[in-house]
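Sharing a structure with you now.
Just one protein chain is left out here, and the rest sit where they should.
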Amino acid sequence: MRAYHLTTGPDLSALEPVELPEPVPGPGQVVVQVGAVSLNYRDLVIALGRGAGGSAPPVVPCSDGAGEVVAVGDGVTRVAAGDRVAGLFFQTWLDGPIRTSVHASALGGAIDGMLAERVCLDADGVVKLPAGYDAAEGATLPCAALTAWNAIVEEGGVSAGDTILLQGTGGVSIFGLQFAKALGCRVIITSSSDAKLEHAKTLGADATVNYREHPEWSRPVRDLCGGDGVDLVLEVGGAGTMEQSMKAARAGGRISLIGILAGANERTAIGPLMGKGLRMTGIYVGSRAMFEAMNRAIDVNGIRPVIDRSFPMDETVDAYRHLQAGAHFGKVAIAL
Amino acid sequence: MRAYHLTTGPDLSALEPVELPEPVPGPGQVVVQVGAVSLNYRDLVIALGRGAGGSAPPVVPCSDGAGEVVAVGDGVTRVAAGDRVAGLFFQTWLDGPIRTSVHASALGGAIDGMLAERVCLDADGVVKLPAGYDAAEGATLPCAALTAWNAIVEEGGVSAGDTILLQGTGGVSIFGLQFAKALGCRVIITSSSDAKLEHAKTLGADATVNYREHPEWSRPVRDLCGGDGVDLVLEVGGAGTMEQSMKAARAGGRISLIGILAGANERTAIGPLMGKGLRMTGIYVGSRAMFEAMNRAIDVNGIRPVIDRSFPMDETVDAYRHLQAGAHFGKVAIAL
Amino acid sequence: MRAYHLTTGPDLSALEPVELPEPVPGPGQVVVQVGAVSLNYRDLVIALGRGAGGSAPPVVPCSDGAGEVVAVGDGVTRVAAGDRVAGLFFQTWLDGPIRTSVHASALGGAIDGMLAERVCLDADGVVKLPAGYDAAEGATLPCAALTAWNAIVEEGGVSAGDTILLQGTGGVSIFGLQFAKALGCRVIITSSSDAKLEHAKTLGADATVNYREHPEWSRPVRDLCGGDGVDLVLEVGGAGTMEQSMKAARAGGRISLIGILAGANERTAIGPLMGKGLRMTGIYVGSRAMFEAMNRAIDVNGIRPVIDRSFPMDETVDAYRHLQAGAHFGKVAIAL
Partner (left out) sequence: MRAYHLTTGPDLSALEPVELPEPVPGPGQVVVQVGAVSLNYRDLVIALGRGAGGSAPPVVPCSDGAGEVVAVGDGVTRVAAGDRVAGLFFQTWLDGPIRTSVHASALGGAIDGMLAERVCLDADGVVKLPAGYDAAEGATLPCAALTAWNAIVEEGGVSAGDTILLQGTGGVSIFGLQFAKALGCRVIITSSSDAKLEHAKTLGADATVNYREHPEWSRPVRDLCGGDGVDLVLEVGGAGTMEQSMKAARAGGRISLIGILAGANERTAIGPLMGKGLRMTGIYVGSRAMFEAMNRAIDVNGIRPVIDRSFPMDETVDAYRHLQAGAHFGKVAIAL
């Protein structure tokens, strides 16, 4: 069975194609024939050795994959052979709030991930795909879509009519745009590219700001809100953008911290949180119960993921490079 | 100035056209030139003397009206002459949860209402209309729309993807349909009229049930939910329909009790609330803060009220009779 | 191994001592040496054949039991031999809101319960006892204590300073009293017995009302609240007391429906829910996550259950009769 291993290389050469033995499901387990994986910024960070995946190398990379159940172990009733499923990012976060223990079950980091033709998972660790989704579409959901859902619905607690600020046009932001519009919210999105901003408008963005033109982009954002500010920011930049995000939020607004592109050790002045009574919450993917709720929303609203480009399995390194280049709009996938 | 008075008559003859003196705004007050009122089932109950409006007759009837501010008293800054506004159903419920004291400020019951060419209200007791709304549209919001909003958003706490059951096609249910779809929810609606069900579909209803064909309508509703049940019921019937509503809800589901058409004294077996862990909440319109949030959602989603028919002021009794006949779809208005 | 079976008898003679084979834990299971069970009103209803337990007879009765883990199956890591544990009422309700599927896992009804010297449960279906709890104390928690916790903390959402009304001095109400005081709330409790009311005062009740003296007990309750009403009622009577409960609650108050002593089919006029904007929620025990949260609160606040009387195993029928007589204060236990 073909798979990739992530070794200890200093760069993307750490990604090595390997042959692994066929997985056999134990009691309560299932084997999934993986049809596609999608890449997240986290996969890149782990591959470049800058983030601790948690597991000693080699590990099978990639948290997000989807495909078809091809074998089930004793006692499995949640799913059956033939079901189309995605794996849970945190295999053991089923319901309720995040707990420390879930970290040890993160696919493609703490444990082997999805970049393999077949993977063995707990039956509890998979979720059925929305109706009509193919494997590549399903593979976009476990991290990027669920992070956006958690940030907007669970922690964001938005209502229809609220204004949400999205930063850039990566996978989480584009899912955020689609969810926000399905929820009846108003969306302001930023990018350095007018072309991407136009693309975002075709997906429903109500207003756009080119942050290269407006390095102090919180000003036009506040102007778009009658001088007050947005109800929710999906913060992907971390220290690099947080100052503007805090200025862009209304008093009592919320910031869902979903990415720290500027680096985990960069520093931010958090004083403005106090004066404006802001709430900032770190979002770390989500639970299976959230995943299932999100899939119901996807079904009812007919949401389809935006896939920037799909690479064949043997061009995996090119797929990583494409993500690294940062020119994508939506998700980058690998077909197996 | 022309107005109506509600006297102590046993039937709709209690509605009498009168001439009242011109209102003059005191400090902190405004005078609104009322362009239209809309009728609610409560107006009918009060006019027929079956419900205690709270005030000794005569009282100016109707809680819901909208128009233009034509005069402001000393110290008023919230609104200015020329602003298009609606009155708050509860003049003193500005924010936070309902309190006993708000009952004494209900328009058209505890105090004089909106069926007058000009009314004097506290500046705190009006809300600006959504963009582009005319007076008749604005007049549909204070009770029916806000009740639906409170039931679905504030107390219902729905997320996109949830399924909401609506009963019939009266004013609250049709606003409920529009809000539910704006929120990304799935809607099942009941009626005894296939024509009304078809009309509801054109407004976005996902599924319909004719309760005359299916007196045990909870069964087709559960079937439409894969055997489980709906997340939220907007209950308008009270004792008459509650048994079916409790059967139609999923375990842990919610019932927003917004009407008791069957009569306030009819009795219901509430045992099923326990076994299924249901939550049933009485909804009594809503606060100004909810009204403003609703208007933001109306603006962002371009929602326009469905007005069944508008009557001229001197046909007010006919308007009440039209509501009483129960054949309407959406709201009944009176133009002043 | 000694146990009881509940057969199809029309009265308590349906409780029959039996000898059952020793349980052997399968993978993921544990065997618990039961030290004590406690009785709930539900056990009585099931034994008298008036409530559907869900299982075809015979079934081992009693949902609530505690003891020591004496054997564990393959793969069990949550608990170990020697751990003192109680069983979960709903063996499969681990976290999140109630779902329909949990009904099929109710001990002593849908499946065999705890009135046996040794029982075999899923390792997921037990919870460690609070520090220092003996088996009888532990056996009071799974239904009565958790129901009170869910009603007050999870659904009741009380804050310190809120006033809670408790009805009578049965198991749930006395736990409710203890939890309410630990949470900094004010407690008003009703009973027909002045002696029991005095006893309740020694446990911290702030005010008492003898409902025999005051059949319209909502009046003194409102007087105790400055004319307004209580924030939360723990309703145990159902139709018999609901009218007074709705009158006793403040506008926007909550009623946690935890019992329907008057019978599941008795009817109530629910109109007052609307006028006061009340929320009434059916409480059906709770999840394992709630159980664990409750145990932390028990530990921090040094709460010990109030056990009215403990019977030896061969006087099980007498224990049921004692509960049926209704003269108890707190919980009735059976020591194994």
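For reference, chains read A, B and C in written order, and residue numbers begin at 1 within each chain.
Everything that follows uses one rule, which is that a contact is a pair of C-beta atoms (placed from the backbone, for glycine too) under 8 Å apart; a residue touches a chain by one contact, two chains touch by 3 or more.
If you're wondering where the values come from, they're calculated on a predicted model, not measured in any experiment.
**Student:** What shown chains does the left-out chain touch?
**Tutor:** Among the chains that are shown, those touched by the missing chain are A, B, C.
**Student:** Taking the full complex into account, find the residue in A:A248, A:L278, A:M313 or A:L336 that is in contact with the omitted chain.
**Tutor:** That would be A:L278, which touches the missing chain.
**Student:** Looking at C:Y4, C:Y41 or C:F179, which residue reaches the missing chain?
**Tutor:** C:F179
**Student:** Among C:A56, C:A160 or C:A325, which one is in touch with the chain left out?
**Tutor:** Hidden-chain contact among the options goes to C:A160.
**Student:** What does the interface between chain C and the hidden chain look like in terms of residue numbers?
**Tutor:** 153, 159-162, 179, 182-186, 206, 293-301
**Student:** What is the set of chain A residues that contact the non-displayed chain in the whole complex?
**Tutor:** Residues in contact with the chain left out: 97-100, 102-103, 155, 228-229, 238-239, 242, 250-252, 257-260, 263-284.
**Student:** Counting contacts across the full complex, list the positions on chain B that touch the omitted chain.
**Tutor:** Considering the whole complex, chain B reaches the absent chain at 27, 94-96, 289.
Operating definition for what follows: only the chains that are shown with their structure count from here on.
**Student:** Which chain pair shows the largest tally of C-beta contacts?
**Tutor:** The chain pair sharing the largest number of C-beta contacts is B-C.
**Student:** Counting in whole Å, what is the centre-to-centre distance of chain A and chain C, each centre being its mean C-alpha position?
**Tutor:** Chain centres of chain A and chain C, defined by C-alpha means, are spaced 42 Å apart.
**Student:** Between chain B and chain C, what is the separation of their C-alpha centroids in Å?
**Tutor:** 40
**Student:** Going by the touch rule set out above, which residues of chain C reach two or more other chains?
**Tutor:** none
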